[in-house]
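Here it is, the structure, as structure tokens.
A single protein chain has been omitted; all remaining protein chains appear in their positions.
Chain naming follows the written order as A, B and C, and within any one chain the residues start at number 1.
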Amino acid sequence: MPETLAYSAAVRSALELLLEHDDRVFLAGEDIGVYGGAFGVTDGLIDRYGPERIRDTPISEDAIAGMAVGAAITGLRPIVEMQFSDFVVNAMDPIVNQAAKLHFMYGGKVEVPMVVRAPGGGGTGAAAQHSQSLEAWFAHVPGLKVVMPATVQDACDLLLSAVADPNPVMLLEHKLLYKTEGPFVRPKAPTDVTEPLGSARTTRAGTDATIVGYSIMAVRALEAAEQLAERGIDAEVIDLRSVRPIDHNTVRASVRKTGRLLVTHEAPTAGGVGAEVVTGVVESDALDYLLAPVQRVCGLEVPMPYARDLERAVIPQVEDVVDAVEQLVKA
Amino acid sequence: MPETLAYSAAVRSALELLLEHDDRVFLAGEDIGVYGGAFGVTDGLIDRYGPERIRDTPISEDAIAGMAVGAAITGLRPIVEMQFSDFVVNAMDPIVNQAAKLHFMYGGKVEVPMVVRAPGGGGTGAAAQHSQSLEAWFAHVPGLKVVMPATVQDACDLLLSAVADPNPVMLLEHKLLYKTEGPFVRPKAPTDVTEPLGSARTTRAGTDATIVGYSIMAVRALEAAEQLAERGIDAEVIDLRSVRPIDHNTVRASVRKTGRLLVTHEAPTAGGVGAEVVTGVVESDALDYLLAPVQRVCGLEVPMPYARDLERAVIPQVEDVVDAVEQLVKA
Amino acid sequence: MGRNARRDPRSLPARVLTNMWRIRRFEEALEELFSRGMLHGTMHLSIGQEATAEGACGALTDGDFITSTHRGHGHAIAHGGDPMLMMAELLMKDTGYCRGRGGSMHIADVAAGNLGANGIVAGSMTIAAGAALTQSVTDSGRVVLCFFGDGAANEGSFHEAVNLSAIWKLPVVWLCENNLYGMSMAQELSTAGGSVANRAGGYGIEGLAVDGNDVVAVHDAVKGAADKARSGNGPTIVECITYRYRGHSKSDRNLYRTQDEIDRWRDQHDPLARFEQRALDSKLLTEGDISACRAQAAADITEAVRQALLQPDATADDLLESAYA
Partner (left out) sequence: MGRNARRDPRSLPARVLTNMWRIRRFEEALEELFSRGMLHGTMHLSIGQEATAEGACGALTDGDFITSTHRGHGHAIAHGGDPMLMMAELLMKDTGYCRGRGGSMHIADVAAGNLGANGIVAGSMTIAAGAALTQSVTDSGRVVLCFFGDGAANEGSFHEAVNLSAIWKLPVVWLCENNLYGMSMAQELSTAGGSVANRAGGYGIEGLAVDGNDVVAVHDAVKGAADKARSGNGPTIVECITYRYRGHSKSDRNLYRTQDEIDRWRDQHDPLARFEQRALDSKLLTEGDISACRAQAAADITEAVRQALLQPDATADDLLESAYA
């Protein structure tokens, strides 16, 4: 029987399992110790695992990520936290120029098994520098994997898989998801989970349109589909889960069935992951099945504003998805 | 009568014009003074304009870009150089969190008229950390404009327009273009040029397929089109010139005419600007005109290798475009 | 423009004291509004740190610039910002400093010399260097005062900005508000070398540490540093030791420090109480003057809130045109 757990607790349970079962694993980040992390994810861990394995760092994102690279190539399994994903701007060199490239650049003779956890997204009134969704940057970098769990179970499982992976993985959580609750089957050991990185999940089968989302927009997409069902529209919902690599086959198969595609993410529309999803469809034969132009329901092309109504206007809401699918099906 | 000039000299001529006509303009970057810049673009400028306006900086990319933000909001017009676009990883905070957002975030009461020039791309054997094409990152950031001149004339004109623009502009040049030569009409004053940022240019009219490229791939696309013409295929070529904003209308109009679309860039395929171009088409009625799945001829999904043959394999070549268009037209 | 543009006929000590009380009352008003659910997001209050903001900005001259931090309300007020426009911003009003787009962490008034609060730790330091470069090349005679926290001193941006300012002899004052913690991280644990001022030597510039809860000490140190910067002799790091009474932000449970420590600072080192006592002792102000200052500050903030609440709400109407100039 699954228990009910909060998303942040599920992340924590994965961290605990890892710390318990693998000596090489350690955590590092700003205020992850006694403070418990800005979003409480690491709450209590320092008491059980001590300051050597739950490492509070100075406010030095470049050093946090770079240190993780160095620790990873010498045998440890660092899991580092960027307090907000926005601060990853200060760690682009170690992540993109180092972690992502070392394995290739050094002729395959080194592995960089590190995970960077970073909470992204808006809706908290924290404005432009604390609300970004930057996954598209990393999804464009060969050598990285990028996962974005939407459910409580995935919050745990994808983290376990990320740490098991010999490659650097960006694990981007959404701040508003931390407090969401859902069914959770607690793994007994990290190896219990064999969820591969890179597979999408169809969270609702349907015939009229395909909605592809990830992270919080996978959740909203599902809500939208339920509302659409009441209006007689039967939408299929795909939770991408991984934005690098992207499981194009699952999307294509769905589009061949429904003939209609809507992609949704919170990041700004232009140049977002949605464009890659769409292109994956129309560069395949699935193009022939499209009955109408594709739709994107994504973030508006502005930095995130502070004021509640403005912020809400920028972030795609359930009703935006509902409206867009209705139009799509009418088209 | 246009003279013939090298691309790098055209960039320099824009810089000279600006320095000559506008006291607020200054240049800053690593080794741009007596060294003349890593690619010789600023050669000789320090002799004419002195070290206050041609500022050699320490190796501090974050400070270079951040300083430019501060100078711009207080009335100067900084043009800074990232020695290689790869090093912009160290300047993501000032560019993305500051320059791009201040105008919006401060309620419209400040302007950030700065230009970041950065040479990108491979083909020089400089390997993974000196060959990247990172435009897709910036193309995804509201508040920035991103231009990528392919021709000698545009190398000058788009820089003049970028400096005239009240917004932060990323001007990404391609290293291999610096030595290319082409016709050049020298503007007399910065204001002679009114080339708007954000418009594409159709560099060859054709009826069988649309090839969209930018920067060096706009050049290769044109070469490919000429070869295709010999094989009886009449391709239309669009030089995007700006990747944020993207001139979707020009692309759509072309696709409505040709029914076939190929996009090409040197950056890795997944999550690249090409996906945005494609999506701009298939979220419009131009979808209905597509006679075949779209094609992408872009960088392979690996960091840039050093060895000549491997590097060549990763970077799209003229023949790759030719082959892909042939297939596209057959499809 | 700037703080001294507000003509206030009272004595300097009265103005200083009133301003410090304004800062405190402003923060308290925010707490109150927050608890009533009238604000969005979180905020970083500077209660306990008023002397640093006021002492530093008070040492500047009309036309000088500041850059500020995530904990920036005090800086804005001390630099002459209008509490009503700040409050309007926090209350998501269209007439707020940032039209409701910025909120607590982004209050700016560039025209008046406040180049803006910044949500990125140390993010304003390189910007301050650039603003100082403008002053230097235009011979404006103005200086830039850059506030940053003790935690910010461990960001790479600190290093690059300070180095640049030193080699270019930029007219900037690096004002470190060392409130002993960067969020939960004790400054002494995060910062090798002991103090932030101590790092100045590595850049060949002067560094000094002062009691940040002594408004006069702060003023004097900044005045000296600003004069030096103004006369072309480059930057100084002025480290002000101070303390914040409230948590880092709204989500802080204060687990990394003791209540005792907080109480000690509040009861024994409060910058307002200390300045009042000093002004009384040296007969600069009477008990009556002090009461008047307090009352003035309270009234100002009450009025600011009242006015702000009447302002029109921020609107999404022109949102899509707002990202570009």
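Here, contacts are C-beta pairs under 8 Å (C-beta built on N, C-alpha and C of every residue); 3 or more make two chains touch, one makes a residue touch a chain.
None of the values given here were measured: they were computed from a predicted structure.
J.: Which displayed chains does the hidden chain touch?
T.: It touches the following shown chains in the full complex: A, B, C.
J.: Taking the full complex into account, find the residue in C:I205, C:V218 or C:A279 that is in contact with the omitted chain.
T.: Only one of C:I205, C:V218 or C:A279 touches the chain omitted from view, namely C:I205.
J.: Could you tell me which of A:A10, A:M105 or A:V146 touches the chain that is not displayed?
T.: With A:A10, A:M105 or A:V146 as choices, the missing chain is touched by A:M105.
J.: Who touches the missing chain here, A:P58, A:G123 or A:P149?
T.: Only one listed residue reaches the unshown chain, and that is A:P58.
J.: Considering the whole complex, not just the chains shown, which residues of chain C touch the missing one?
T.: Spelled out for chain C, the touching residues are 154-160, 162-163, 166-167, 189-194, 198-205.
J.: Touching the missing chain, which residues of chain A?
T.: On the side of chain A, residues 26, 52, 57-58, 60, 62-63, 65-76, 78, 93-94, 97-98, 102-113, 142-143, 145, 166-167 touch the unshown chain.
J.: Could you list which residues of chain B touch the chain missing from the display?
T.: Interface with the chain not displayed, on the chain B side: 30-31, 33-36, 38, 40, 56-62, 86-87, 89-90, 124-130, 300-303, 305-311, 313-314.
One rule holds for everything that comes next: only the chains that are shown with their structure count from here on.
J.: Using each chain's Cα centroid, which is most distant from the centroid of chain A?
T.: C
J.: How big is the gap, in whole Å, between where the Cα atoms of chain A centre and where those of chain B centre?
T.: 30
J.: Suppose each chain is reduced to the average of its Cα coordinates; what separation in Å results between chain A and chain C?
T.: That pair's centroid distance is 36 Å.
J.: Can you pull out the residues of chain B that are in contact with at least two other chains?
T.: 93, 97, 104-105, 142-143
J.: Touching two or more other chains, which residues of chain C qualify?
T.: 98, 100-102, 106, 118-120, 123, 156-157, 322-323
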